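Heads up, one of the protein chains got dropped from this complex, but the rest are sitting where they should.
Labels A and B are assigned to the chains in the order they are written; within every chain, residues are numbered from 1.
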Amino acid sequence: MTQPLLSVRNLTIDYIGEEKDFRAVNDVSFDVAPGEVFGLAGESGCGKSTIAFAISRLHKPPALIRKESRILLDGRDVLDLDREALAAFRWREVAMVFQSAMNSLNPVLRIEAQFYDMLRTHKGMSRAEARERTAEMLTLVDISPDRMRDYPHQFSGGMRQRIVIAICMALDPKLVVMDEPTTALDVVVQREILQRINELRRSFGFSVLFITHDLGLMVQFCDRIGIMLAGQLVEQNTAEAIYRTPEHDYTKKLWASFPSLHGGVLL
Amino acid sequence: MAFLLRRLVFYMAAFIAAATINFFLPRLMPGDPVQIMFSSAGAELPPESLQALKLTFGFVDGPLWQQYLTYLGSIFTGDLGRSIKYFPLPVTSVLGHALVWTVGLMGTATIVSFALGTFLGIAAAWRRGSTFDVVVSVGAIFATSVPAVVTSLIVLFIFGFTLGWFPNGYAADPSLDPAFTLQYIGSIAYHGILPMVTLCTVLIGGFTVTMRNNMINLLGEDYIVMARAKGLSDRHVMLWYAARNALLPTVSSLAIAIGTILGGSLVTEVVYNYPGLGNILYQAILARDYPVIQGQLLIMTATMLIANFIVDISYVMLDPRLKGA
Partner (left out) sequence: MKTLLRNRKALIGLAIIAFIVVVAIAAPLLTHYDPAARTGRPHQAPSLDHILGTTRIGQDVFARLIYGARTSLAVGFGAGLLITLVGTALGIISGYRGGKTDEVISFFTNMVLVVPNLPLLLVLAAFIGQASPVVIALILGATSWAWGARVTRAETLSVKQKDFVKSAEMMGEPQWRIMTFEIFPNVISIVGINFIGSVIFAIITEATLEFLGLGDPRAISWGTMLYNAQKASALSVGAWWDILTPCFALAFLGIGMSLLNFAVDEIANPRLRTGNHLKRWSLLVRSGEGRL
């Protein structure tokens, strides 16, 4: 492939306890190409969210990223960035959508304020400019711009998730990391959100790192998939291959545990 | 709005409850209630005045409910009877004067210690695990665990008696005449420093720990992580995402703390001979001036309720989720 957008090399992350350590991520390496949707699948606790957090360096002690790890975005090692560079890097190059949008938005600030603080920090926009950009973004996700002065609790769960996506798009990032973005939503809303993300992806050309435990969903949405088990990346392939010819035992187990409606055929 | 209305109704009920306690106390004690209430009156009290006093407090002929309603009637028309010690001053004027001093001392001390304590709590939470955090947390523990009476006495001993930097009591220099002069106001400020410092020391620890714990409890929330992921500065996240949200439970704990604050300020006033409600109550108890004692309970309860209501209003203003309700 051409130069990958995201290149994770030998990523090892430990949680340092008072006596013992816990290895959450064990020597994981994978690439994500520009404009690609890469999925990380696995059950809870396998380390996929830990990886997601690490890309924007959102971890706090006692997490520790071991020295041999590399996270390269467009050739630059994210782990080497100093404070200023990191602040500029965040959201502008990598944006994140979290699991429960219910909690991702600050309950005491208006929606427009939650756009404004980020727009001012990164682009020095005035309030008026920020309002324009906010209206643009909200329209993209089908939320009426008149509602920008509302508070998060005045929106439904699905709408809040869309607002978060709108905030993500505002700086035109290269990579959007989605950590279980639709798990807390019902199936219909899930589908809508994923379709919307696909449309946006085609318009703006960003890559997606998609994290979920729902393998079936992933196969429909992702181009390539990595399977994680207990901190290790046990299999990595195109979605088609993962679906039709899974190699690792665990991958096969994941498929086997899937209740099938039509006797094994998913799509 | 509905929230505030409900609170108002509740406060009304609580006030009536306090009045009810007042009503039943003398009647539940062994002995003749009239005797107990007015025993300290002695011979100086003219019989018509004694009669009027009895009427105010509901000691009329008739069934209990009638006595009760008579008493409630007096209260809601602002008649709290007359003080026995300061006869013929009405209880309301005795308490009214003192109320000003108490609100001044207690109000200022609460605002100052809330502001300082909250700020310290935010700083400690953000620098969690650092030496600063340990010092602040342990300091807060020490400050809250020492009873107000002890803090007052020790502060008075060190700064009033030993070092002589500040006066040993009273609201202002007793040799000055009360007036709106700079000199008198200056004297008030000077005399107010030690009691203020004492009260603040007593109160600040609680606010610090509360705010710190509230901050820590929400530092793992998704909106905090997203705020950091957005590349916002640490300071911005700490103030607008963490502290702004942690303020809510801290403000509601303020409402609960008001009772303790009243108690602490009462003790401080006695130690410093400050002419506030606390001191008046104390003197009234020594003199067995029951009309004042009972009036005190009502005024202090009313103060609590009003303070609580102000906190309720603040809470509604701070939490957008309640504004529409």
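The rule we apply is simple: a residue touches a chain if its C-beta (ideal position, glycine included) is under 8 Å from a C-beta of that chain, and two chains touch if they have at least 3 such contacts.
Keep in mind that what you see is a predicted model, and the values were worked out from it rather than measured.
Visitor: Just to verify: which one of B:153, B:188 or B:318 makes contact with the chain not shown?
Guide: For the chain that is not drawn, the touching residue is B:153.
Visitor: Of A:65, A:143 or A:228, which one is in contact with the hidden chain?
Guide: Going through A:65, A:143 or A:228 one by one, A:65 is the residue touching the chain not shown.
Visitor: In the full complex, which bits of chain A touch the chain not displayed? Write them out.
Guide: Output for chain A: 14, 16-18, 57, 59-67, 79.
Visitor: Where does chain B touch the missing chain, residue by residue?
Guide: 10-11, 13-14, 17-18, 21-22, 25-26, 29, 36, 128-129, 133-134, 137-138, 141-142, 144-150, 153-154, 156-157, 161, 168, 209, 213, 216-217, 220, 256, 258-260, 262-263, 266-267, 270, 281-282, 285-286, 288, 290, 293-294, 296-297, 300-301, 303-305, 308
Note that in this section only the chains that are shown with their structure count from here on.
Visitor: What whole-number Å value describes the gap between the mean CA coordinates of chain A and chain B?
Guide: Centres of chain A and chain B (C-alpha means) sit 51 Å apart.
Visitor: Write out the stretch or stretches of chain A touching chain B in their complex.
Guide: 53, 56, 58, 86-92, 95-96, 98-100, 103-110, 117-118, 121-122, 151, 153-154, 164, 167
Visitor: What residues on chain B touch chain A, complex-wise?
Guide: My answer: residues 221-223, 225-233, 236, 240-241, 244-245, 248, 318-321, 324.
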